[in-house]
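Partial complex: the chains shown occupy the same locations as in the complete assembly.
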Amino acid sequence: MYSFSDTSLQLQDRLVRFMDDYIYPNERAHAEQLDHADNRFAPLPLIDQLKDKAKQAGLWNLFVTPELSHFADHPGLSHFDYAPLAEIMGRVLWSPEVFNCNAPDTGNMEVLMKYGNADQQATWLTPLLNGDIRSCYCMTEPDTACSDATNVQLQIRRDGDEWVLNGRKWFITNAFHERSKILIVMGKSDPDNPNRHQQQSQVLVPKETPGVELVRPLSTLGYDDAPLGHAEVHFNNVRVPLGNMLLGEGRGFEIAQGRLGPGRIHHCMRLIGVAQRSLELACQRAESRATFGRPLSQHQSVREDIARCFSEIEMARLLLLKTCRQMDQHGTQGALDLIAASKTTVPRLVQNIIDRCMQIHGAGGLTADYCMAEGFNYARWCRLADGPDQVHEMTLGKTIIRRYADQNGAAS
Amino acid sequence: MYSFSDTSLQLQDRLVRFMDDYIYPNERAHAEQLDHADNRFAPLPLIDQLKDKAKQAGLWNLFVTPELSHFADHPGLSHFDYAPLAEIMGRVLWSPEVFNCNAPDTGNMEVLMKYGNADQQATWLTPLLNGDIRSCYCMTEPDTACSDATNVQLQIRRDGDEWVLNGRKWFITNAFHERSKILIVMGKSDPDNPNRHQQQSQVLVPKETPGVELVRPLSTLGYDDAPLGHAEVHFNNVRVPLGNMLLGEGRGFEIAQGRLGPGRIHHCMRLIGVAQRSLELACQRAESRATFGRPLSQHQSVREDIARCFSEIEMARLLLLKTCRQMDQHGTQGALDLIAASKTTVPRLVQNIIDRCMQIHGAGGLTADYCMAEGFNYARWCRLADGPDQVHEMTLGKTIIRRYADQNGAAS
Amino acid sequence: MYSFSDTSLQLQDRLVRFMDDYIYPNERAHAEQLDHADNRFAPLPLIDQLKDKAKQAGLWNLFVTPELSHFADHPGLSHFDYAPLAEIMGRVLWSPEVFNCNAPDTGNMEVLMKYGNADQQATWLTPLLNGDIRSCYCMTEPDTACSDATNVQLQIRRDGDEWVLNGRKWFITNAFHERSKILIVMGKSDPDNPNRHQQQSQVLVPKETPGVELVRPLSTLGYDDAPLGHAEVHFNNVRVPLGNMLLGEGRGFEIAQGRLGPGRIHHCMRLIGVAQRSLELACQRAESRATFGRPLSQHQSVREDIARCFSEIEMARLLLLKTCRQMDQHGTQGALDLIAASKTTVPRLVQNIIDRCMQIHGAGGLTADYCMAEGFNYARWCRLADGPDQVHEMTLGKTIIRRYADQNGAAS
């Protein structure tokens, strides 16, 4: 029904081989390096080695789209062509960093490519594209529901030649990572602006700036997601030069809108990868494990569960691909309905798919012996990341009602 | 992501106009003619008038595929190109007959096109293609689970120059319809054949043949589905000439396999049409109805329900289109996994979608004032028609397990 | 965990025997009398015969509670003690009328017992208690969402010695029933009253009063629920004497509140009966039907479905019994949370339970050969009757939030 470009197909082949050669065989090593690390947020030697190999293999910065390809070593991939690549990476949750394709760095690089000036790009974008540093995006706050981005409370006040930041953020991925050097911070610079979409600005804050306080790491369902992690970060009279403003004062909301579309579907792509791998694991388990005198694979209910997983993965993938195509052709703004549909549907489906696959494994299915438990946490988290599903369903429902409510009687 | 042929697009336009001009405005008239009919299984004058108009509009026998197009007045439509047309027809459940595209006649015509000889085609196929007569497909039996087609028990015995049929069938759609003239009957002609897929034959039985007993109409969830209906039919020493055998003795299972793939996806296409229309109705209701001081459309839970309906319809449609494409390119046998996925997923999704849309309507949502209740029944019935979901999930699960169980360790 | 009174236990025994002796053996006869009736809303001879037998067996008006027992021939049964009796009756949906325990007559009798004056009781209550006439309760309107009872629009205007009614109602059960003689009609008598709960009145309207127009029967899914039925009823300048006011002007809302609690849980009791019988049927089917070489009962997924049905029926029954106990001890007002919990939970559970049981039966499961399809319709309808689930969940949610929101920190 759909076909990927030759470029994408070749990259898929190459990526599959890379996964077979370097990623799957290193899963245990990765777990052990992390388990025995003195500092769980330090870079892992293994990752650094693999990053070099990925660069050499031309599997680097694949997330860059054609219109931004002057920043990359390749001609750019449409969302549609990138989707199967991100899905493959999603099969091992730590692998996207190996290809410099991990959140939130990809989204931050896009922000810098689209909205950064030459200075900002030279200082921060170049090392990010090289994979030399990591970055943070500071949006969510503990005290307000930031699913409504206009709720952001962190204060950005001008004082002479500097912006002064005060406020609290949390769920700041990468903040504890030792290589993380730069924070993009969303806050309110003009709280009294009558246009509530022009009250916000985004400012670049080097992590080492005095007043940036990493309060504590946060876990989700028991996972600290090291070495990236999610941190609570306080900004106590943090001062940066005026030149650290992105795009312009009062344009923070605009940047946020531009950033979030691709971010959401990248999560969905990777989730489909975890789901697909969980299904494959469940099939292998069903064949190799016997209860009550028969292999699991001969139990009718196991077959039904497998069948549902297959059908749901197919549907999730198709919805996502359609969303990608729509974004490629009409931009984020022209695909808001499908982005919302994917954002609210794919993580929920994937959570249930993995839940079933874990169950087929018995108690071992919940352990770190498989990718499933961590993938389950990822899916569960994506139902809240970038705003709870309910917020997106509200907007989507409103759009759909408006679309059909005025039809003439013939359709009724 | 996908695009229909120009032919399909033009037909979609024409069909939408036909629905607007002739079908929607006649929904009430159709209901009244049926309500006041002396015989609910007699042809409705309205349908006959509309059939003429549809023929004139070139909206006739659209289900015919390119490789069988010598039987039609058009060059044939792939499953993929036919899908949106069947979806549009599905918005009014009695409308497919207007376009000579209703089950089970389409499947029966396909059987005659593919497996009938010239005589059989002249006698039965031509009037069917003209819409002059209707037909039945006699597979399901009350006494055995015919989801396993080899279970069929009806006896087909040769006696001199005749086949003699004895046995009981039920859920024989169209049997009570006054214009229904011909039954395709599946039975066992060689019960001792060691190959259990060669024990069955299919025989053409004119409805008026002595011994064909229409025992009673059956209802599903209160619906008699008149004027087509579902009947219990007994065959008591029914005698037909040897020439009435289709394709050849012992080839009944083969015919059944060939027939069922398209039949299943045609149901799914129409179901998506009902679901889509239910969603549109729910949007209109949400906007026009107020409770507790606000229109329903402003209630968060209504918006969530609408959003889920939208996402699920998108996914169901995409899954179905991919299935069609696969069938077009690789035949039914090359698309068994996706056919099973569609067959088991689409009706279940649609049942839930309509359930929500009825709920948004309040008590009126369950009445015949809307298409929803009957569509709900249709979806529910499709979860059992051509075999319960569980049977197809069993086969699909088995296939998927086999596909992935042998992967090497790298993927695990 | 709980124990019924000896009286209830003895009545349960007697009722089970009555069902075995007279109800189950007459299910086919009932269906046939109805199928062949000239008028589907005429009393069935079978029902009349069985009513006599039930009276003789002392199985009559069992719904009457102790505080109203002076109206009955027995000392009254608490809701708790009545629950298992109503459950048994629920196994055959037409049977409650045999015991004069069917909706809406029971609720109407309660209204007359509690709020009627001596004249009103003599004229209408006595023949209702005798089972000589049937009655209607006219609340729901097609044009407004009457789940908010204050929305009622039907106009009750005083004109001299008469009340004049104008407006439209629908879903008026029993209205077409030939023996139905009296309508209790809720309307607005004082639309400008600042207290919106005192704007409504309830008035007794003999069905034969000029201006009472039975517009049409309504169906839910495909059921007309004959011989009771659900009607759309218009009131066109309907005039009744002032003495037909119930309780007093402006007290209509109060009556509605008093009536609805028991009505809702009676539905739930009967639904549990249908669900229980469906489960038993599914068990029998699972044992007697084979597919793919094994009885259904040996398929793991069938066993899982049966297990879930069992567990859910247990839970639904327990929730309902607790609700009954609470009502017995603290009245409807003291049990609003549990009534709402039962009202929104039991029908949904039962709908799903029956759905599974039908599926285990294959195509036959949807037909009138079993009680399941009609029970499914009953459960579906109860999710809208007396207000959609969502309305009750709104109220219940609000109550629960208020209950826990103020707890001190210790509990958090």
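Lettered A, B and C in written order, each chain numbered from 1.
Just so we're on the same page, a contact is a pair of C-beta atoms (placed from the backbone, for glycine too) under 8 Å apart; a residue touches a chain by one contact, two chains touch by 3 or more.
Being a predicted model, the structure only gives us computed values, none of them experimental.
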item	value
Overall copies of the shared sequence [whole complex; 3 in view]	4
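Methods note: only the chains that are shown with their structure count from here on.
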item	value
Type of chain B:chain C copy interface by residue overlap (half), same or different	same
Gap in Å, rounded to a whole number, between the CA centres of chain B and chain A	42
Computed distance of Cα centres, chain C from chain A, in Å	52
Per-residue overlap in chain A, given as positions that touch at least 2 other chains	300, 302, 304
Chain B-facing residues of chain A, complex	1-2, 19-20, 24-25, 80, 277, 279-281, 283-284, 286-288, 297, 300, 302-312, 314-316, 318-319, 321-322, 325-326, 337-338, 340-341, 344-345, 390, 392-394, 396-398, 400-401, 403-405, 407, 409-412
Chain A partner contacts - residues on chain C that touch it in the complex	299-302, 304
Chain B partner contacts - residues on chain C that touch it in the complex	140, 142, 145, 147-148, 151, 170-171, 218-223, 289-292, 299, 301, 355, 359, 362-368, 373-374, 376-377, 380-381, 383-385, 388-391, 394
